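Input: one structure, supplied below.
Every protein chain but one is kept in place in this view of the complex.
Naming follows writing order (A and B), and every chain is counted from residue 1.
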Amino acid sequence: METQLDKVLTECLVQQDTVGALVANPQGLCLGAKGIINPNVSGIGMAISEQVAKLEPENNAPATICLYSGNKRCIIQKDGEITGIIYKHATESSNN
Amino acid sequence: MSDDINKYFNGLLQKVSGLYVIQITDRDGVPLLHVSQEKNVDFALMPSFIPTFTTACDQAGKLGLGRNKTIISMYSNYQVVQMNKLPLILTFVGAENCNTGHILALEHQVEAYLENIKLAVTEA
C-alpha cells in the first residue's frame, strides 16, 4: 500500500546527518514519518511553507525553507500537493 | 480579565488561514468562549450541534480502538474539527481546504488555557 513511500523515507534517513523525515498531504496531515520527528509538526510545517510562498507570489518554483536551532536544522519544502520536512543534525562544518 | 483569553484565541484564529470559528463549550453545547472571523458560520451555534458530537464521541469510543479524542468532519463548504476535552468540547470550523494538521497542532497550545476554563464547568 504505502511501501513505496516508506522506502523513500527510509532512503532519506540514511543520508548524512539526517535524523527524521516526514511527508504531509494538502490538508497538512502526515502521510508518513520516519526517524526522530513528531508527526504533529506536519500541519505547522505546511503552514510555514505557505506563508513563505506569499513572499513571492509571482514565483511558482517551490521555496525551500531552512530553520536552525541549537543542535538541529529543519528543511521544509511544499511542492504542489505534498510537503516534505527533514530534520538534520547541525554538522561540525555548519557550526563554524 | 476574560478579554485576555479572548485576545489569545483571536490570535490563534488569525494564525491558521481559513479558520473561521473557535468555540469552547461544555458537553451540552453551552458556550464558554466563542471567537470568529466576520464570516458567519451559524450552524456551529445550533444547540443540537455539540450534543450530537458528544454522543457520537461516546459511541465511537466503543469501537474497540480506545477513547475517541477527535472527530474531523469534511463538508462541501466547511470542515469541522471537534476535540473531546471533557468536561469541555473544543470546536474549530474552517474552510474545506483549511490546514487540518495545523488545527490539530493547536490542541497542544491551548491546553494550559483549557485547564483554567475547565474550572468554571467543574466547580459545582
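Here, contacts are C-beta pairs under 8 Å (C-beta built on N, C-alpha and C of every residue); 3 or more make two chains touch, one makes a residue touch a chain.
To be clear about the criterion, contacts and distances are computed from a predicted model.
Chemist: Can you work out the missing subunit's protein name as recorded in UniProt? Choose among "Gamma-secretase subunit PEN-2", "Complement component 1 Q subcomponent-binding protein, mitochondrial", "Ragulator complex protein LAMTOR1" or "Regulatory protein involved in catabolite repression".
Modeler: According to UniProt, the chain not displayed is called "Ragulator complex protein LAMTOR1".
Chemist: So which bits of chain B touch the chain we can't see?
Modeler: 1-2, 4-5, 8, 26-33, 47-48, 51-52, 54-56, 58-59, 61-67, 86, 112-113, 116-117, 119-121, 123
Chemist: Suppose we count only contacts with the excluded chain; which residues of chain A make the list?
Modeler: 1-8, 11-12, 15-16, 18, 21, 23, 25, 31, 62, 64, 66, 68, 73, 75, 77, 79-82, 84, 86, 88, 94
Here is the rule we use: only the chains that are shown with their structure count from here on.
Chemist: For chain B, which residues count as touching chain A in their complex?
Modeler: 15-17, 97, 99-105, 108
Chemist: Help me check something: in the complex, which residues belonging to chain A touch chain B?
Modeler: Listed in rising order, the residues are 24, 26-30, 40-44, 46-47, 50.
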